[in-house]
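Pasting a structure here, questions to come.
One protein chain omitted, others in place.
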Amino acid sequence: MIRQLLDLYWIRPALAPVSCRQTRLTPRGSNLKLNVCKPLACVLTLLTGISFSHAQPPVDSDSRAIQTKVVKIYGAGGMKQLEAYQSGFLVSPEGHVATVWSYVLDVEPIVVLDDGRRFEAKIIGIQPALELAVLKIDASDLPYLEVPKNLTASWGDPVLAVSNLFGIAAGDEPASVMQGMIAGISNLDARRGTFKTAYNGRVLLLDLIANNPGAAGGAVVDATGQLVGMLGKELRDSGTGVWLNYALPIDALRVAIGDVIAGRTTTVPKESNPILKRDQSHNLTTLGMVLVPNVLESTPAFVDAVMKDSPASKAGLQEDDLILLLDGQRIADQQVLTDLLRRVDRRDAISITVQRGSEILPLRLRP
Amino acid sequence: MTAKYWFPIAARRSLLALWLLAVLPSGLVSVSAAEPTGVEPDPIVQAAETRRIEAINRAMPSAVSVFIPGGGGGGSGVLISPEGYALTNFHVTSPAGTFMRCGLSDGRVYDAVLVGLDPVGDLAMIKLLGRDDFPYAELADSRKARAGDWCMVIGNPFLLATNLQPTVTWGILSGVGRYQYPAGTLLEYADCLQTDASVNPGNSGGPIYNDEGKLLGVVGRCSFEKRGRVNVGVGYAISINQAKNFLGYLRSGRVVDHATLGATVSTDPDGGVVVSNILESSDAYRRGMRYNSEILEIDGRPVSTANEVQNIMGTLPADWRVNVAFREDGKTVRAPVRLMSVHRQDELIEKMGSALPPPPPVPDEPPKDDPKDDKAPADIPEGKAPNGDLPGQETAAKSKKKRSIPEAASKLIEERRGFANYHFNRLEQQRFLTQLLKPFGDEKSQFNRWQLSGKTATGEDCTLLVRDDEFAMEVGQFVFEATNKNELFEAIDRNLIAGVLPALDAWRTMLRVGPKSFGETYYKGTIPLAGERPLRDCTVGIYGEMEVRWLMHPETGVLECIEVMADSDTDPAELWVTWNGDQVSSLELRYGTEPVLQLSVQQWNRGGAAE
Partner (left out) sequence: MNASLSDQQPSPSHAVYRIARFVGHAWPQVLGIAGCFVGVLLFQQRCDAQTAAPTKGSMEYRTALAKSVRRAANSVLESVVTIEVIGVAETAPTRGQASEVASDAATCGVIIDPKGYVIASEIVLRKPAATILVVLPDGTRLTAETMARDTHRGLALLRVKPEQPLPAVSLPEEIDVPVGSTVVAVARYGSEASPLVSSGILSATERLEGTMLQCDARVSPAFYGGPLVDLYGRVIGISVPAVAEGGAADATSWYDSGIAFAVPSPVLKKKLPRLMQGETIQKGLIGIVPVTKDPYAEGTELAAVRVRSPAERAGMKAGDVIKTIAGREVWRFQQIRQALGQFDADESISIAVERDGQTLDIDVTLADTIPPLDPQRVGVWVRESEGGELTVEGVLPGSPAADKLKVGDSIQQVDDSAVESIETLSRRLVTAEPGKAMVWSLLRDDETLEVQITPQSIAGPLPTETLGDWQLQESDNDWDALELRLPDVSNQAAYVAPEPDESLADQGLGLLVLLLPPKTRDAKSALDPWRNVATEAGVVVLAICSEEEKQWQNKEIDVVSRMTTMLSQRVPVGPAALASEGALGLSDASAADTMVVAIALSDRKPFKGIAFSASAKPPAVRLRENEPDNALRLLLPIESFDEGPTWLTPLKTSGYPVVLGGLLDEQALLRWARLLQVH
């Protein structure tokens, strides 16, 4: 049933099958009260905090606060029977959204805020090595999650994970909240191909089933309400066959997010430039590389061979490299690569980003 | 429930452990218990532990493990009354038909029978047998629940409770007011709860409690897509507030339906919900709702999006009359609106037929499409179980024998088309008749002929006469006389004050002949009175071409209103009755929301010759 829904989303991104009463109960209403008599409200929350009627102090106010900063992102994928949506969270009042870099962003995504407002978002920067993308929507004065300077997380810390897993929430429905703890902090096993991710570094392992379809890009916060990580894509250890529950630690993402927002690094897709004549544009031969046979519907751009003394070999391209980016644009498959090359003058140099093993390398190919 | 053992605190320092194991006979290990280990949970945590365990102990006795005899799966349920009424999912009871076995955490197994079904809402009511002091859950107000509240799920996932000790899982509400589309069939989850407490196959029908052990809802489904039949952190529960709306309906032993407004709505770009389509035959239309009216409130709940409307409607039973507030050309209208049923008469039965309990084996009469056409049930003396006096009963009993249903249970099962278990409707009809007779006593002759006289609000004299073949009223200049029900039908259709007569006569006739011979009569359940709670007991009977509804107060059993419907798209006549002790002090006739006749009763002659 979920699947049908997903396709529905795909056909009209940001379509909401239904919204809910919750939105009425939550801050819109309650905050108005807050404005009037804030001190009182605080006292109340304090009381409920230590109220003994509860087996455990509820985390609802915490959850609500985070829900308002988590967004729903709708994009590509439905046609491939993949979830055409994921999650993200606001990192600035001006509408910067941190999320994972995935096929969902192959089209200009639609961002739906907690209050149901719907924006066409720009991808203003991506960081493949971190599987990070930063989006920008045209809004201001938004509630956002502070990206902390340094990460003070250790195993055993309780966390809330807020995301739109399974695309359950739509329109102005709040995202889903899950609770658990940081099960451990460990490096992703770097054995080649063990995990199908470009990210190679420390992750926060979680003891909750957070990494579901659509959850990627969700926010993980600790008991103090501080952001500690971003939920990663669904990941299955191909060595053991076990699904991983994890988040990318925020300290690993912090710099990249900052740089993108500050405009220091940008890998924005170029305005699409026109297709050139075959004899004027680049192609695989001019660059001196051969890709693995393009047999699949969408064959990844794995390098099969590199010609001697070609721009490719000079740049240090190697067999088995996987081409991720061409001049900052995502290479979904070989088709995309060849198309893009048709738009580059063969006298120009090109920049590509490749994944070798679990490293990410930028290469510059000069004709 | 707990592994009862005493537990010596063990040594942790490795060397100490080594020393102990190497040197001391293991019997002396407990010596080390004397030494502080430094591992003591924080007091705050300890307190929370204690409270959680208390809450679980409060909740667990009401949790039910449902076993389908013959190994057709099973599930969970939750007791909500000391008599043994329990809630579970329709999709859990479905393979069992009308009989199942239920285990409680007291280690005992009870027989249970099906009571009522709500296929659209995926709810079923069952009754556990053999006790009148069952432990039962305290119902919470699920509308107060928020995402982030702690909650627990108790039930029988994967039917693990072979020792009848259910499984407890703990988590938080991940979302409230969720909507889940009907999955292939009619199961629709509106305004439901989402939890990250582990919910697995077999939890279906079981309780989700808040952290005080009060019942928040009935667990119903999960997102299993990712890993086959294993929880991935998302479970859904039908809110207990929705269940509360349906309790009376389910107790009626019927297969019940959900409500629709008779209009469709959409969210206005500038906010608010507007009517995008409306049936002229709907009560909403009669109350003045039109295309483009803005809907403000339904059943006391403000609405601002079309989705909120569907979420609310999804939790309301068919034929309820709820207060609706809407704006139509500048004016705000608040009025009780009669809701329609989502399905056509019998459509629901046809749709779900293949999943409902079997109808009784070949009745002598040709099978009827409409329960209303069936022969009326025989009245049965209080207490006595329904006997095999109905066509098909004999064989129904036999085939039950084959299905090895214990006697105690099988005598509480009566299969009948349109009903989950007709037996329970019989009981309610019996209760209805007793309450209706209460003010009058059961001297039948007094119901042969009724003559009332009194004054109207405007001071005019008024007399009413009803008996089998004569219906007459006289108010000032207005005189009405009729000899058959068709003329009464007319009176209501044309909203005449003479509409008081059919109501009065239906009342009289029911008292005289009882549900059996009145014309197909059944207990409908509990519904609001003109949109107001508490929910009133509602019994329906067919009177000529007209449908009559008696609404009685749930506690006192006092008759408050008789509604007579002539045509589905005109307002029914409502006869409101005011009592002074056992005496009727005044009557009021209304069409829609308008009183058309108010009568203070001065004299009420009952009895005399019937002809």
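Should a chain be cited, it is by its letter among A and B, assigned in written order, with residues numbered from 1 in that chain.
Simple rule for what comes next: a contact is a pair of C-beta atoms (placed from the backbone, for glycine too) under 8 Å apart; a residue touches a chain by one contact, two chains touch by 3 or more.
Please read all numbers here as calculations on a predicted model, not as lab measurements.
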| item | value |
| --- | --- |
| Residue in contact with the excluded chain [from B:174, B:210 or B:267] | B:267 |
| Touch criterion as defined above, residue of A:209, A:228 or A:250 at the omitted chain | A:209 |
| Of B:168, B:192, B:510 or B:540, the residue in touch with the unshown chain | B:168 |
| Contact footprint on chain A, counting only the chain that is left out | 8, 12, 14-19, 27-28, 31-32, 34-35, 45-46, 48-51, 56-59, 61-62, 64-66, 68-69, 93, 115-119, 140-144, 154-158, 170-171, 180-181, 183-187, 189, 205, 207-209, 223-225, 237-243, 245 |
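In this section, only the chains that are shown with their structure count from here on.
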| item | value |
| --- | --- |
| Inter-chain centre distance, chain A versus chain B - centres from mean C-alpha coordinates, in Å | 45 |
| Sites on chain B touched by chain A in the complex | 48, 51-52, 54-55, 143, 146-150, 171-181, 183-184, 191, 194, 196, 211-212, 223, 225-227, 231-234, 301-302, 304-305, 307-308, 310-312 |
| Chain A to chain B touching residues, read off their complex | 1-5, 16-26, 52-56, 58-64, 67, 116, 160, 165-166, 168-169, 171-180, 208-210, 212-213, 243 |
